[in-house]
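The structure under discussion appears below in the form of C-alpha cells.
A protein chain is absent from this complex, but the other protein chains hold their places.
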Amino acid sequence: MVLRYIFPISLILSVFFLALSSSAVLAEEQPIAFSHKLHTVQNGIACQYCHLYARRSFSSGVPPVSTCIGCHGPQEQKLVQPESVEVNKMRTFWSNNEPIPWVKIHDIPDFVRFPHKEHINADSNRLLDDAGAGCDSENAPRSLECKLAQFRTGGDERCLACHGDVRQMEVIVQVDENFATMGWCMECHLQVKGAKERKRSGNTMAGWYHAKELNKKREADIGLVNEKGYHNPNLLDCYTCHY
Amino acid sequence: MKKGLSRRNLFKYMGVGGATAVVAGCEKSSEKLIPMLIPPTDYEYTPHTAYKYMTTCRECDSACGMMVTTREHRAQKAEGNPNHPVNQGALCARGQASLQTLYNPNRHAHPLADGKQIPWEEGMQQFSAIIKAASGAIAYLGKPASGSEGDFVDEWLQAAGGGQRFKFNLLTQKSQIEANKIAFDHANVPEYAFEKAGVVFNFSTDFLENWGNPVENARRFTDMHVYKNGRKNKFIHISPQVSLTGAKADRWIVINPGTEGLVALAIASVIQKENGTYKFLKKYLQAYSPEKVAEATGVSAETLSELAIDAMEHGPLLALGGGNVSATDQSVETLVGVNILNAVSGALNKTVLFSDQTTPESSTHQDLTQLISDLNAGKIKLLIVDDSNPVYALPPSMGFLQALKKTFVVSLASQKSETTHTANLVLPALTAYESWGDAFPRNGVRSIQQPVMSTVNMFDARAREDILLSVAQNVNKKAFSENSSYLDYLQNIWQKIQRKVGDKRKFDSFWISVLENGGIFEKPKFVRASLNRRVASVKLNDPGMASSDGLTLFPTTSLLLGDGSGANKPWLQEVPDPMSQIVWDSWMEINPDTAQKLGINDRAIVEISTPYGSVQATAYYHFGIHRNAIAIPMGQGHQHSGDVADGFGINVMKLLPDQMDKAGSLVFVGAKAKLKLINEKSYTVNTDGNARQLGRDISAATTVEELNNPEKHSSGHNRPVEFYPDRSETAGYYKPYRWGMTIDLDRCNGCSACVVACYAENNLPVVGKVRTAIGREMSWIRMERYIEGYGDDFETRFSPMLCQHCGNAGCETVCPVYATYHNPEGLNAMVYNRCVGTRYCSNNCAYKVRRFNWFNYEFPAPLDQQLNTTITTREVGVMEKCTFCVQRIKDAKYDAKNLGRDLEDGEVVTACQQTCPTKAITFGNLMDPESKVAKNALRDNPAKRDRQYEVLAELNYKPAVTYLKKVNTREVDGHDSDNHGSHEQEQAHS
Amino acid sequence: MKKFTGVWGIFEYLDETTDSIEQVRKQGVQPTVLMPCPRHEIDHALGNPSSIVPWIALVFGALGCLIGYSLPAWTASDWVLPVSGKPIVAIPPFTIIGFELTILFTAIHTLLGLAILGIIDSFRFPIPNSAKKYTRFQRDRFGVVVRCDEARIDEFEAIMKKNGAEEVHVEKE
Partner (left out) sequence: MGITAEYNETAGKVVIDEQKGHPGIRATTLGYGQINDEMLAMLDKPRPSYYLLLLGFLMALGLGALSLAIQIDVGIGYSGISHPIAWGFYITNFVFWIGIGHAGTLISAVFYLTRAPWRTAIYRSAEAMTVFAVMTAGLFPLLHTGRPWLAFWLIPYPNERMLWVNFKSPLLWDVFAVTTYMSVSIMFFLLGLIPDMAILRDEATRKGKKLKAMIYAPMALAWRGTNHQWVHYMRGYLIFAAIATPLVFSVHSIVSWDFAMSSVPGWHTTIFAPYFVAGAIFSGLSMVLTVLIPMRAVFGLQDYITNHVIQSVSKMIIFTSIIVGYAYASEFFIGYYSGSPFERAIFYYRPFGEMQSWTLLGDSQINFPQIAFWLMVFCNVIAPIPLWRWKIRNNPLAVWIIAALVNVGMWFERFNIVGSSLQHEYDPSAWGEYWPTIVEVGITIGSFGFFFTLFTLFAKSLPPMAIMELKEASIPPMKRTEKGN
C-alpha cells in the first residue's frame, strides 16, 4: 500500500530533474536495416517519391509497403535485390500482410500541430534576405545559417533542414538533439521577415504612451500584407502550432 | 443506484498515466510508425485531411441528410447535408450523436446463440435452418422504413416462404393519419408550412423535439416566429404541459388533460360564427361554443374568444395537434377537432399542405396486440427483430416479453438492447454509417445512405440486408437471383427512380451524382384538400381527467433520448435535458402547488403508482404542468442496453395500460397515478446552479412594444471611457481578422444540438453522473436555462454560453505562465501544454466557461476512433475551453492561402453554428464591416443596436460574442419583482 | 595567520571591563572586546565605532529595485503576449516585483555583508588562539584583548590586573 505511493512521489521528483535535462532520441534499432543513403544518393530517389503526402498533408506519410514492393517485387518475381536478407524481411511482412513496425525517430509532441505541407510549400522569400548567407557547411553543417540555406534551396534540401542529412544516413537518426523542442522551432520562425519585429510588436511602452503612428510604422515593418495582397500568416502566435 | 460507469473507475491509474507520459517524453520514445500495406488507390487519400460523404441519418424516421467527415477512413464528425431540403445542413442533437451509434462500445461484437459467441457460418446456418423449419410462420418486427428496405423485407419474406412484416414505432402518427382521413380524405401526414403562418396554435405537440422532423420544424417555425421588421408572429401553446416546444411559446394556455380537441372546436366555433364559412358545421360547432366547453377545458370563455380573435386577426393560422400529451383514447377525435380548426380558419391548403405520397405507415397497436396473441398461440415460429426495441418500449402490461419466450427470436441488431437480450440468435448488423440504404421521408425527397467507412474493426458485423439476402439464397435458390448483394438490389431500385425523375444519363454517372448530392431532391407537389362533411358526426366528450381522483400521467418524449434509443450514447446522457437540466436520469415533472399540497419537495424520491405498475423517480418542480397531472419523460430505465444506459432512471412505460384509441394507436394518456413520498432527497444530478437569473440579464429579453418605441428601450450598457488604448492599436492585432460571434436568443430554442456538436468536434470527454454532480462536466458550450416569473405565467429562456473570447479577458491576466493570452486574431488562446493548472483563470472567468481536466479521461474503445485528429486531446491537469473551433479557422486559412487570398465571410463555420437548425449562431470576422456577424453585432454603431447586448457588459470584459435579446410579445408578470437587486441593475443600465 | 602578540584578560564585571578598556585606549591602543551580549557601556568605552553594513544594504537594495522593475519590463516586451487589454509594460503590477526584489536583495546582502565583514575583521583584529579556546566568553565573561608590541605587554597587563581581571594572559612569540 505504502509502496504504491512512494512511486508517484519519487516520480515527481525525478520528473522535476529530468525535465531540466534534455535527452533526445538519437537512434534506435529498426525492424529492417533500411538505408536512406543507398536509396537517395546511389539510386537517386527523391524524398517525396516515398514520403508522398508531405506536400499535401500535415504528415509526410511513411511509405506504404506496396511502395517498397513496387520496386523490389515479391520473392518469386526476383526483381531488385532478390537475395538481400534485409529486403527479404520486408517481403516477409508483405506476404504476411503485415505492416512494418518502424520505430518513430522524429517524434513531435502530441500537443503540436505541425503541417508538413505548409513547410514544403512555404515561400522562401519570406525568410530574411540575409538568412542562410553565413553558412559554413564544412565546420558547422547543422548551424542555424546552414539550415536556413537548405530551407531556402527548396526541394529535397528543404527536408534536410530539419531532418539532418538523411541522404548520408545508413541508419536514420535524429541529428539535432533538441529536435522539435520549442526553441528549436522558434529559431527558424524568427528568421521570417518581420518576425522579430512582431515578437516585440507592442513596443515596450505600448500602453503608456501608446503612439498610433509608431504602431503604423511597426505594422509596415512586420510585413502584414504580402506582395500578392493577402495577409501573411503570423508565425509567432501560440495558436500557430498549439491547438 | 449505480454510480457512474464502472469502467471509468475513479481509482484507476489515471494520474500516473499523465505523469509517466511526461517521463516518456524526456526519455526514450517507443512510438511506432505503422505504414499502410497498400494505400487506397480507388480514390484520393491524404492523411489528416477531411473527406466528406453524403449519407442519411437513421436515428429517427425523419431521415435528415447527413454529411460525414472522415479522416484516415474514420468517421469523425456528422454534419447535416446542406443540399438536403429537409434539414438543409443542420442536425439535431441525436443526429450529432449518431456517431456514437457507430462507435458504441456496447455494440454486438459477434454472433450470439443463446448468449454464447458463435462463428458467422454457424449463425447463418442456424438462421437458414430455422427459416426452413418455420415454413412461413415468420414475423419480421422492424422499424418503419420509408425507403427500399421495407419492400426488400417484404420480398424477402415471400422468398423465405411467407410471413408478415410489422413496423414498430412507439411514437406512431397513426391517429393523425386516421384523423386526416376522416377530415380531409387524405390518409397521410401533411407538410406544415410554418413560415406562411401568422399565428401558430400548438395543441400539445412537441414539434421541436420528436414530432415530425424537429430539425425542419425548428427551421420553418423560427422563420415564422422570429422578430423581423419590427414585428413578431405569435405562437400559442395550448396544452396541459410545457415541453421544450412550449417553452418557446409567447403564451401558455393551461387546459385540462385531454381537452385539446374541445379547445380547438371552441376556437373554431367562434371563428365560424364570425366568418361564416363551412355552414354545415354551424350547428355542430355551436355545441362546442366557448361557454359550453369552458368548464371542461379549464379555459375561460373570454380566453377562448381572445384566441379566436388572435387567429383571425393575425392569421393565417396553423393549428398543430398530436404528440404524446394529447394521446388519450379520444386522440383521433381530438385531431379531427384540430383539423376542423385549421379548415374553419382557412389554414387548410395555406399552412397545412397535403401531398399525394403516403407516409411510411407503422403498424398499429392493434397489429402488435395481434402479433402478441399469435405468438402466445404458437402461430409464429420465427420472429426476426431489427434495431427496434419493443421489449423496452411497449408497456409490460401487454405481455410482449412473455410472448417472445414462445417462439424463436432472431435479432439483427447492431446495438445491445432489452429485445436482443431475449433473442435466441443474434446476428450483429452494421450501422447506417457502414451500410447501404435509402430513405424517402416525404414527397420529392429521396435520400441515399452510403457506407462512409469500412466497418469498425472491433465488431464482427454484417449488413442486415446482406444477412437476409444470403440467408434467403441459402433457403431458396431462386430468391434474389439478380442480386448478389443489397447494393445490387438498391441500384435496381434507383434505376427505376432515375427513370421516374427523367434523368437521361448513364446509370453510373447518375449514381455518382446521387452519392455526391446525398440523394435526389425535387420540389414537393401538393394537392388540394377540403373538409369532409363527415366530421360533423365526430363527437368529442369531456374526458374529465382534471376532476377525477389521482394525477393524470403524461409519458412525454425525451428530446435527447427519443423513445429510448439514445440512452446508450454517452453524449446524450451527459448533455443535460434543456428543460430540467438533469443528466443521466429520469424525473417526474410536478406542479409545485400540487407537490406542496402533497408534501413533496423538489428532488424528493416519489413512488408513482398506477394500476399497471409502479416506479420510483425524482420529483422535479415544473411550473409548466397542469396541477392535476404529472409528466415523466421516456427513454431511461434500461436493463440490458449496455453500461451507458443500464441502471439510470426509470421506464415510464411500466405505468401504462394496454389500451388503444380508435385508430388503434397506443393510448399514452389516461392512467391515473398516485404518489407516495419515499425519500426527501434523491441523487439527481442537474447542471444548473440556479434556475433564476435574479435580474442579472444574462439571458435577456425585450418586447416588441419596447423595440418599436426607441425611447422606451435602453440601448444597453454604455462603454466607459477607456484608460488603456484598444487592443486593435497594438501592432499586428486584428489585422485582418477579429473573430466574433452573435447568438440570436430569439432564434435559439434550446435544442442542445450545438452542445453535442461541440462534444463531437472537440474531443470532449464524458465524465459520468457522479462527476457531473460536482460540476466536472466538460462541455465547452452549455445551454443555460433560466426561468422567469411564477406559476402558470412563467417564461423559460435559453442562452448558449461559451467562451466569450473577451478583449479584456479576466482569465488572461491572472495566468502566471501566459498559458492563455489574447491572440492577434482576437481569440482567447488557450495553450494546453503551457498550462500548469492553477485554475485561477476559471475562478476569474465571469462566464464560467473554462473546464479543467481533473483526470486523464478515457475514451473507451472504439469511441477513441471518433476523436478529432486535427486537435490536441487534453491530459490531466490542464484547463480547456471553447476555441471558436480554431482548427477549422486554421484549415480554412491554409486553404485560402493556397488560393492566394484572405478568408471570405462564411468560410469558417464553427461546429455549433454549423448544426444549429434555426441559424441562431453567426460567426465571422468582426473587422469586416460587410460580414454577417459584423452586421448582426453592430458593434461600431451603438445607435442602431436594439436587441444586441454583451453578457455582463458592466464588467468591461469586452466579449467577442454578442447576444441578441429574445423578443417577447408581452411582459411576463413577476419578472421584475422576483428578485432583489434587479432594480439597481436597471439603473446601472440606463 | 600571523602570530599574536599581546595581552588578553578575562573580566567578570561589566564596569571593570569598561574601566580597563578606557584605560587601554588612553594608552593609544584600541582593544578588541569579547562579550556574551552587546552592551552600550562597552560601545561608549570603545568610542562608538560604526559599521558600513547599512551602506551595503542601501546599494544592493537599490540594485534589487532596479532589477525588480527591469526584469518584468524586459521579459514582457521580449515576446509580446497581450493579456486582458493591459499594456505590455504595466508599471503598477511591476512595482510589486520591484518592492519584493528590493527587500530580497537587501536582506541577502546584509546577511552576507555582515558575515563577510565579521570574517574580515577577524583578520584585521585577530584574537589569540588561547582566547578562542576559552569558552566562557559566550556565557558570562567579558574579555579584553590588546594587541601590542612585546615591549608594551607589561603595561597593559598591569592595567587589566589593576581593574580586577580574573585572569590575564600574555601572548608572545
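Lettered A, B and C in written order, each chain numbered from 1.
Everything below uses one rule, namely that a residue touches a chain if its C-beta (ideal position, glycine included) is under 8 Å from a C-beta of that chain, and two chains touch if they have at least 3 such contacts.
Small disclaimer: the values here were computed from a predicted structure and weren't measured.
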Chains on display which the left-out chain touches in the complete complex: A, B, C
Among B:676, B:848 or B:901, residue touching the chain not depicted: B:848
Among B:520, B:787 or B:934, residue touching the chain not depicted: B:787
Sole residue of B:837, B:929 or B:942 that reaches the chain not shown, by the stated touch rule: B:837
Contact set of chain C toward the excluded chain (per top definition): 12-16, 32-39, 41-43, 46, 49-51, 53-54, 57, 61, 71-72, 75-76, 78-79, 81, 83-84, 86, 90, 93-94, 96-97, 99-101, 103-104, 106-108, 110-111, 113-115, 117-119, 121-122, 124-125, 127, 132-133, 135-140, 145, 164
Positions on chain B contacted by the hidden chain, ascending: 10-11, 13-16, 18-19, 22, 592, 596, 601-602, 621, 688-696, 698, 771, 774-777, 782, 784-787, 801, 810, 813-818, 834-840, 842-844, 846-848, 850-856, 876-879, 952, 955, 957, 978-982, 984-985, 987-988
Contacts of chain A with the absent chain, listed as residue ranges: 2, 4-6, 8-9, 12, 15-16, 19, 22, 178, 181-184, 186
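Keep in mind that, in the parts below, only the chains that are shown with their structure count from here on.
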Centre-of-Cα separation between chain B and chain A, whole angstrom: 45
Chain A-chain C separation of Cα centroids, rounded to whole Å: 60
Overlap residues in chain B, where contacts from two or more other chains coincide: 724, 730, 821
Where chain A touches two or more other chains, by residue: 201-203, 206-207, 210, 238
For the chain C and chain B complex, residues of the former touching the latter: 80-88
Chain B contact footprint on chain A (complex, rising order): 7-8, 11-12, 14-15, 18-19, 21-23, 25, 28, 53, 56-59, 61-66, 94, 97-105, 107, 109-113, 115, 117-118, 121, 197-198, 201-203, 206-207, 210, 212, 215, 218-219, 222, 224, 228-231, 233-234, 237-239, 242-243
Residue numbers on chain A that touch chain C, as the complex places them: 199-208, 210, 236, 238
